[in-house]
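Take this structure first; my questions come after.
Of the protein chains in this complex, all but one are displayed in their positions.
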Amino acid sequence: MRLLVICGLPLLVAVPVLVLPAFRGRRVPVALLAAAALAHLGLVASLWVAPPPPELGGWLAADPLGMIVLTLTSVLFVVTVTYTVGYLRHEKPRSGRVFAGCLLAFLSAASVVALAHHLALLWVGMEATTLSVAPLVFLRRDRRSLEATWKYLVISSVGIALALLGTFFLASAQEGVPGRPLVLPDLVAHARELHPAWLRAAFLFLLVGFGTKMGLAPMHTWKPDAYGEAPSLVSGLMAGALTGCAFLGVARVTEVVMAAGLGSFAQPVLVGFGLVSLAVAAVFIIGQSDVKRLLAYSSVEHMGLLVLGLGLGGVGAYGSMLHLVNNGLAKGWMFLVTGNIVLATGSSTAARARGLVRTLPASAALLVLGLFAVTGSPPFGLFMSEFTILRAAIDAGHPWVAVVMLLMLAIIFVGMAALVLGIALGEPPSASLPVRESPWLVAGPAALAATVLMLGVFIPGPLQEVLARAAVALGGSAP
Amino acid sequence: MRNAAQLVLLLVVLSDLAILGTTRLSSCIRGVAAQGLLLGLLPVLVAPQVSVHAVALGMGTVLVKAIVLPWFLARAIREAAVRREIEPMVGFIASQLLGALALALAFAIAARLPLPALQQPLLVPASLATVMIGFIVLTTRRKAITQVVGYLILENGIYLFGLTQTESVPFLMELGVLLDVFVGVFVMGIVVFHINREFDSLDSTRLRELTD
Amino acid sequence: MTREGLAALGILGLAAPALSGVVVKTKSLLTGRRGPPVLQLYYDLWKLVRKGTVYSRTTSWIFRAGPVVVLASLVVAALFLPLDGREAPASFAGDLVAFAGLLALGRFALVLAGLDTGSSFEGMGASREVTIASFAEPTLFLCFIALVLATGDTSLAGMLGTPLAEAWPRAGASLSLVGISLFVLLLAENCRVPVDDPATHLELTMIHEVIVLDHSGPDLALILYGSALKLALFGVLVVSVFVPRAGLSGPVALAVLFLGLGVVAVFVGVVESAMARLRLSRVPQLLVGAGALALFGIVLQLG
Partner (left out) sequence: MTLFAVSLLLLVMAGAAAAALRRHPALGERLFRLLFAAGSVTGAVPALAVLGGAAVPDVRLATRAPFGAWVFGLDSLSAVFVLAILIVGAACAFYGLAYLDHERGHRAVGAAHLLLALLVTALALAVTARAAVPFLIAWEVMAVLAYLLVVFEHERPEVRRAGLIYLVATHTGTLLLFALFAAWAGVGSDFSFAALTAHAPFSEGRGAIILALALVAFGLKAGVVPLHVWLPEAHAAAPAHVSALMSGVVIKMGIYGLMRALVMFGAPPPWWGWTVLALGACSGVLGVVWALAQHDIKRLLAFHSVENIGIVLLGIGAGALGLAYGHPLIAVLGFAGAALHTLNHALFKSLLFLGAGSVIHATGTRDIDRLGGLARRMPTTAAAFLVGAAAIVGLPPLNGFVSEWVVYQALLRGGSAHDAMPRAVLAAVALAFMGALALACFAKVVGVIYLGTPRDPVADGAREPPRGMIHPPVGLAIACIVIGLLPIAVVPPALRVGSLVAGGLPGGAGSPVASVGATVFTLALAVGLLVAWAVRRAFGRRARPALAPTWGCAYAMATPRMAYTASSFAAPLIGTFRSFAGFRADRTVQAFATHAFDPVLERVFLPAWHAIESAATRLRSVQRGTLSLYLVYVGAAVIGLLFYLLIAGRGL
């Protein structure tokens, strides 16, 4: 029952928000948002305490992979809502009901994706996340955001369509195989009896489809536009939670393929996508002048690392599970801080925002810290995960992968450092006056930063265990 | 039964080619509507025996793909007061040739696919061809509205492939998929409205402000 | 340190000024002049010691300390030389580094004292001094390394003492190369033609002389005596390499040493009157050449 509630509750709240005339205009029902978010988080926490049985005939279940994504989403959502409180003091969206309604719808859809064990249901949830976020990208209602929305919609929809085709291929692979159709545990259980040719085709199409939503190069093209034009807190949710859901889709099918013993077929593809994404990210991060687009490409980079770890197998799978968490939190952190910069200076470009240590000390500090966190410097969590993935590359006997990875990480660091430090340090433009940073706007990112820092030196027991089990499910192992 | 299905599938492929060939947006949309209608018939025809499941699915398909969405798109072009797709990025002849190529490719691939037994031999090639042609329309046309049409065709193709799985993909899922397609195209339509308002044209190639 | 060792050191100290006298005498005779007496430097020193001193207003204590440090460092350096060819008054493993360090210390003091006057002439001299030294010191070490390889000992007492005598039969060729290279060093370090001309009277061409322009009275005496002592030290190096005296009894060894020093002085005089002075920019090449000789000596032994 709880799983169903987790998926349905936000939507139930969303319905009145969207229809009741009380919420017409710019007023945002923050209280409802907060209530729904906290309830959701509470329910998710209860799942950790008391693992639930599968529901809807096994269509909904909470396995380690799903729990990781679900928790990540829920936490990020709560943080985003707290941030919203401060955000709404400076800016009001055109339509408060669309804002709140879509956020809640997104939470529902993401929960469905995280808990779905029926791949068609997973697909439905995935498409729903795309659609629920689109209006949020278009929140500013100007030409640029319109263009971004259009590209985001078309590319993601095409990608997701390909994923649907892949799902059907998977169904064909299951022809005449015992077990409920397209239900994950049964697929895994009888993986070796699946038709290998269809399974391969299914894997590739699902990879491209969900890869498009993750933003793997070369299907990443919508990402900088969408992240750059959406309000920062929405970008944060997309980069932190939405990509997590998309990665979950890839991970699910990988789970099946690994179980079917087709690892030697799947892993090179994953590694290839990983390296290409790293390279593309590096190319676009050099000389980038807009922090939000920079973070978008950094997200491309980290998606690449995720599939790279998955493809390397061994401890790499563990690494990319850990990286999923770390990257999600770090991206949320960075986008929310960037949001503060945009609120204060009206822009996220190096041209307009300079010398923030003077005008926005707290945000600037968080931004610079974030630079080191995102680039995988010790002692932040991303260091742990990236180091694990690097080790996986060497253990798996691909030293050249390690070399390329390190080279790209180095180039990316130069690009990011140049921009972030460029806007954090220096003499602020004369016009800019110091802004008082409301605690609502700083608390969220600070909390995320603290968590990322903690994960670098201490991984709580339950999380550790869940990560390990997820890694094993993906054909890997815990270090 | 079987031959009827064959015929319908053939018509579907023809509608694809027709859409590729036409210059007029209105006929383009009419073509999609027709295709939707044909798709609505198919579940009943391909199913081993007529079942509530198949009929309901067919009716849902007709409702969404043959009536609501086409009407919606037609309204969109009325708003925009544009009649024809002027100079697509690839000429009409060329795109028809591309379509033919896609068709050939589709049959070639389908011939090599280990197809499930007792299926319509035409079903898979038709669906693959439709997918590819949808993709061609998406990539070679300028008007945002035509791109929506292209997406719709792509979806239709996938839907066709889904028909090989009617029994393994449960009814709810089918409807869910249908709903998603509906909402998806609906949202796209809304965006198209806004594009039309902002740029007073449906030419999506003018949305090139965001670059690196 | 033995009594004989100190006595020998004392004699060396007393005889040092005479060496430059011999050089000058040789030169004058070769150029057909009578020249100043051999003991001229003693008279000069005596005169200077009795004079008062004049300090420039720009100078600080560094200027005053200069001459003292120069002389003290040279005296201490002398302690490491085995004058009797067997043992030195003071010696420890690796004292060759100390020897070089002491020469450097003296040079540092001298150069700083020159710079302290703020005169551009002395600045120029200082610049030239350090330039030449930068090439002289590696050459000195090349010679020392050759000796170390030949004798397997890292103290001057050993390198120039008994082990050297045993090394001659084995490494005669390389040792003679080292000797020649040391003689070139002697010319360079003591500002002799073809590197510098102690007799010049044009400041722009001077090196050593121009640094001490502002020194007067006892200070100048210290410096002049210091340079005489330095000449003697290098002379001892050259003689010891060519004439190992380990076999001889103490007094005889000393006698041989001073005889050798005299020969070296005469030889310097001959060179000075036979050769013209090099252009300053060519000096490094001369020293590098000398270094090359020593390096060849080393390669012969690394074989």
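First chain written, first letter: the chains are A, B and C, and each begins at residue 1.
To be clear about the criterion, a residue touches a chain if its C-beta (ideal position, glycine included) is under 8 Å from a C-beta of that chain, and two chains touch if they have at least 3 such contacts.
These figures come from a predicted structure and were not determined experimentally.
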Among the chains presented, those that the missing one touches: A, B, C
Given C:Met124, C:Ile180, C:Val256 or C:Val270, the one touching the chain that is not displayed: C:Met124
Chain B residues touching the omitted chain (full complex): 89, 112-113, 135, 138-140, 147, 204-205, 207-212
Interface with the unshown chain - residue positions in chain A: 147, 150-151, 154-155, 158-159, 162, 196-197, 200-201, 204-205, 207-208, 211-212, 218-219, 221-222, 224, 265, 268-269, 282-284, 286-287, 318, 355, 357, 372, 375, 377-379, 383-384, 386-388, 390-391, 393-395, 399, 402, 406, 409-411, 413-414, 417-418, 421-422, 425-427, 456-461, 464, 478-479
Hidden partner chain, residues of chain C it touches: 52-60, 62, 64-65, 67-69, 71-73, 75-76, 90-95, 97-98, 100-102, 104-105, 107-108, 111-112, 115-124, 126-128, 130-131, 133-138, 140-142, 145, 148-149, 152, 154, 203, 213-214, 218, 222, 280-281, 284, 298, 302
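Heads up, the rule we're going with is that only the chains that are shown with their structure count from here on.
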Touch-based graph of the chains, sorted into line, ring, star, complete or other: other
Most widely separated chain from chain C, with each centre as the mean of CA atoms: B
Chains most often in contact, by C-beta pairs: A-B
For chain A paired with chain C, centre-to-centre distance based on mean C-alpha positions, whole Å: 78
Cα-centroid distance, chain A relative to chain B, in whole angstrom: 31
Distance between the centres, which are taken as Cα means, of chain C and chain B, whole angstrom: 100
Residue numbers on chain B that touch chain A, as the complex places them: 113-114, 116, 131, 135, 138, 144, 147, 151, 154-155, 158, 161-162, 164-165, 167-170, 173, 176-177, 180, 183-184, 187-188, 191, 194-195, 198-199, 204, 207-210, 212
Touching residues on chain A, where the partner in the complex is chain B: 118, 120-121, 123-124, 127-128, 130-131, 134-135, 138, 141, 143-144, 146-151, 153-154, 157-158, 161, 164-165, 168, 171-172, 174-175, 181-182, 195, 197-198, 224-225, 228-229, 284, 288, 293
